[in-house]
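Just dropping this structure here.
Omission of a single protein chain aside, the complex is shown with its protein chains in their original locations.
Entry: chain A
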Amino acid sequence: MLSSQIKLNEIEFGSCNKDLLEEVIFYGMGLGADFVEIFIENTDNASVLAEEDFITSVSPSFGKGAGIRIFKDKRDGFVSTNDLTKQGLMRSVSQAIEMLDISDKNNRELFNGLNKHKDYSLSKKKWINEVPSIHEISEKLLASTKSLKKNSKIITRKGSYSRNLQEVIIASSDGTYVSDIRLHQTVGLNVIASDAQYRSSGSRRFGSSGMPHEFRLWDHEKAANDVFESSMNMLYADYVDAGQMPVVLANKFGGVIFHEACGHLLETTQIERGTTPFENKLNEKIAHESVTAIDEGISEGSFGSLSVDDEGMEPEKSVLIKDGILKKFISDRAGELRTGHKRTGSGRRQNYSFAAASRMRNTYIAKGEHSKEDLINSISDGLYCKSMGGGSVGATGQFNFAVEEGYLIKNGKLTNPVKGATLIGEAKEVMPKISMCGNDLELAPGFCGSISGSVNVTVGQPHIKVDSITVGGR
């Protein structure tokens, strides 16, 4: 008796919650909402840190919560709570209705009940038992930090792992009723090298989604060699001279510039704010004809891939720019409502405490026909950015990115390593200057922080040449 009462009155993962969800949605529609969406989440996360030759931190964490979003006309009210009882969910609906000042209409007739449950999690329930144990993770992280111990100049060695397992239920008044389980694993290596007054650092991050065994397959020796070499190459590097110059950006994480400087400007949230220069440029040329750019959520195992977005829509492959022509914006439900751009399965959020927003998934510049050498050979005096650090884009579209590992290009050849370089520009001005794309497209995982929190993404590109950009230095 007690058990059935609990089932009726509180969300239970792995059970049928249809009646309860319908009741909550009917309640919201009855109070006059145009649209009600319920996002419920259950997380089981763990992170492990290895420093030098010891495990110094093991941090499991659990969470449960719901985010309830009510639309009225083009406005929305969002309430998040840890209370997953029927009473708690209804209280949140009431709060959202009250915030929106809705009092005049009953919209129950707009809700015809939830569709048949679409369960994307069926084959994924076993994942939690297939991911590596803390013991297994610790062993591999310690092996990786040991691999970084290559000479006395390496003064700190770190390996970190994190696993996020997120179970979600999404239901809304358009009938959407889906469940899914998402698994993301990431591992990173960091070193600091030092010799007298010289210091350098090196870091790399790897990640996958939906592949419980992927960490076991990670080649930590190769990763350690890569990080070590990078830090050694940069240890005695001189500071770069500032100025305007042509640059070649490496593949993989080099794509972070396109992601930050252009990708964000193609999200409908930017149209809503009036902060994108591309708002009225659909089907117009915004980039060099050598540039085709894609955002998709469907590449198997990629860090930004999804079976279903956080609004219950399956992700699509969106060609954003085709041969330099702007073709599409990245859109979510609010974006479609407020800007008219159709949803692309890109409604994403960090967790239940954020309302979904239009966000990138796996975003990359498509491969071209040139070799990396073709690009470098075409420059007499410039910069090769082998590894990019973080960056930011201002409200007016100006971007700024740190170059972690850079080399001067002289007469078509790579020469001395240089540090302290920063790439500065504006997407509108730089996109037409991407004149050559390599044939070596590769992707890299990352985390993107924006309006709906931090989400897993992939950035990527082949090697690309930018004819001229401002390089900050000393």
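Everything below uses one rule, namely that a residue touches a chain if its C-beta (ideal position, glycine included) is under 8 Å from a C-beta of that chain, and two chains touch if they have at least 3 such contacts; residues count from 1.
We take it that contacts and distances are computed from a predicted model.
A.B. asks: Can you match the unshown chain of the complex to its UniProt protein name from these: "TldE/PmbA protein", "Formate dehydrogenase subunit delta", "Lipoprotein" or "Molybdenum ABC transporter ATP-binding protein"?
C.D. replies: Result for the unshown chain: "TldE/PmbA protein".
A.B. asks: Write down which of A:Ser201, A:Asn225 or A:Asn439 is the residue touching the left-out chain.
C.D. replies: Within the whole complex, the residue contacting the unshown chain is A:Ser201.
A.B. asks: Can you say which of A:Asn9, A:Gln95 or A:Thr339 touches the chain missing from this structure?
C.D. replies: Among A:Asn9, A:Gln95 or A:Thr339, only A:Gln95 touches the chain that is not shown.
A.B. asks: Using the touch definition up top, pick the residue from A:Asn9, A:Ser80, A:Ser162 or A:Asn225 that touches the left-out chain.
C.D. replies: Only one of A:Asn9, A:Ser80, A:Ser162 or A:Asn225 touches the chain omitted from view, namely A:Ser80.
A.B. asks: Hey, which of A:Gly14, A:Pro60 or A:Gly340 is the one touching the hidden chain?
C.D. replies: Answer from the full complex: A:Pro60 touches the omitted chain.
A.B. asks: Touching residues of chain A against the unshown chain: what are they?
C.D. replies: That gives, for chain A, the contact residues 48-49, 51, 54-65, 74-83, 92, 95-96, 98-101, 134-135, 138, 155-156, 192, 199-201, 239, 242-244, 272-275, 353, 355, 389-392, 394-398, 400-402, 419-422, 424, 426, 470-474.
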